[in-house]
Structure formats: C-alpha cells, structure tokens
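The complex appears here without one of its protein chains, the remainder shown in place.
And then chain A:
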C-alpha cells in the first residue's frame, strides 16, 4: 500500500477548494493508498485537519507556527520538509496555485525528484498512471509519466472534482512541531487588489472583457453580471494593455489559463493568444458586435450585438430567474 501526502492550502483561515481536489487526485492515482493531508500555517489548524479527513484523507498532520502566518518559500519549505521526512510518502500532490507553484519546485529540488506541474487530468492508476497537462497554453496537451523517484504532481484548480464530504468520517490529526526560523524573505504588507469573492483560477463562471469594453468603467456591467452569476471577471490582453483593468485579470497565452464551466467573452475578438487561455472552457458564450469576430468560431452560443445592451439585459434576466 502506497502513501500519498497532499499539501493543503489555507487562505484567510479557510481551506481552499484545491486542498480537497488534491485528496481526490491522490485517491485516483492509487485508490488503496493511505492519504495524509498536511496543513501548514498559523492559528487553529486542527479543525482544518478534520475537515480534510471528511473530504477523504485518512489522517492529517498540522504544522502550526507564527512564522507560517504568511506564505514564504523559506518558512513553508521547512515545515513541508519536516512532514515529508516524517511520512516518507511515495507521492505528493499540491495545488498549482500561486503558493503551490512557488513551493513545489523547491521541494522537488530538495528531494531531487521529478515534478509534473499543472495536471488537469489523471489517466489510469497505480503503476499505469499517466498525467495529462496542457502545453502551449492549452493549444496542445501532453501525457507524462514519472520514471524515477516520487510521484510528485501539482494539479490545476477546478479540474479534478473533490470527493463528497462525509461528516461521519474521522481520523487522527497530529501536530508536528517545527521551529520555523531564518526567513530570508519577509512579507511587509499584503495589498488586496484581487476582485473580492471568487478567485479567477477557481471560478466556475467567468465573464471576460476585451477591447470592446472601451474603458475601465465599461467593465462595470461585467462585474454586475459576474456578481449575479457568482463568477469572476477576466480580461483579454487588449483590455489589460489599454489600462481598462489590472494585468492580474488577463487570460491568455501570457496571463492565466482558465477552464470554467461557463466562459462569457464580452467584446473580445478572439486572438489566438486569448483562445489559448480559455478555449478549453466547458461552455463558451460570445457577445460581440462584429459578426466576423474570431471568438464566434469557438463559442457554443453567440450574440451579435452591443455589449452595453446585451450584458445588462442578461444581468436583469438572471436576477429575475434567481428571484
């Protein structure tokens, strides 16, 4: 029986969804394995450990230290390595998030291990497991296998469904003491700029604006639509370059690659670089006044019209629907 360590992620005292997806991924790699969930941070982590068990982990280990309040590579690598040394897992799963992207290569480097990043699908299991990940921003995919060392992967949020929560499940939550010291990078301040609510990379619904939105204020109706849908707002490079929104909203070959259930492209022409970032969304809606716009070639549903009429109408209709 193998053992998999899933390294969870905490934001504002709560587990991010990808932490639960990690557990499902580990189970998929080897359904008979023991899944150990690690939580690193500050504050009350034991209840989070219990929650991870309810989502399918067998047991949890928590490392609590004041120097783990904010994520730093130096702090978290000390905590993670202490857990890895204690557990000696056959495989490690983390989220391909800002934190996971920063930490996983360092752990892999320390372990002299391979690492398959940004996995969107797991095929097969046990010795035959293969990991599918997008390359060229989703213009193509590759299937990879581990040939040497630990099965170490990061998974893209929102692609591997978490297991159902089972409140009757219980397990052992162990505290591991680590003296986290010598942080060479210090976080002086965190400025919250990201749109409140749903994170772009985890959003099930995205409303994205392009040059057609024409101004920063032009994004307002998009925010209203995203709000009633419980989604997030994104943008094309054109809109970000024009200064209508922050670069952090940019979707495309440079920028984020997203795969929501519903992608509503508003005033986006559909340059190949943008399509690379969103064309693997499950359902695509395009709203554009130019019937020749390339975005209509990838859209499931298209509306040719003025976005400033269509988007507010859509918002009102959905509001009415949701009562």
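We adopt the following convention: contacts are C-beta pairs under 8 Å (C-beta built on N, C-alpha and C of every residue); 3 or more make two chains touch, one makes a residue touch a chain; residues count from 1.
Note that contacts and distances are computed from a predicted model.
One chain of the assembly is not displayed; among "L-lactate dehydrogenase complex protein LldE", "Carbohydrate ABC transporter substrate-binding protein, CUT1 family", "Electron transfer flavoprotein subunit beta" or "Methionine synthase", its UniProt protein name is "Electron transfer flavoprotein subunit beta".
In the complete complex, the hidden chain is touched by one of A:139, A:169 or A:211, namely A:139.
Between the chain not shown and the residues A:101, A:169 or A:214, the one that touches is A:101. Listed by residue number, the positions of chain A touching the unshown chain are 70, 73-74, 97-98, 101-106, 108-110, 112-118, 130, 134-149, 184-195, 199-201, 205, 229, 246-250, 253-255, 257, 261-262, 272-273, 276, 279-280, 282-285, 291, 296-305, 309-310, 313-314, 317-318, 321.
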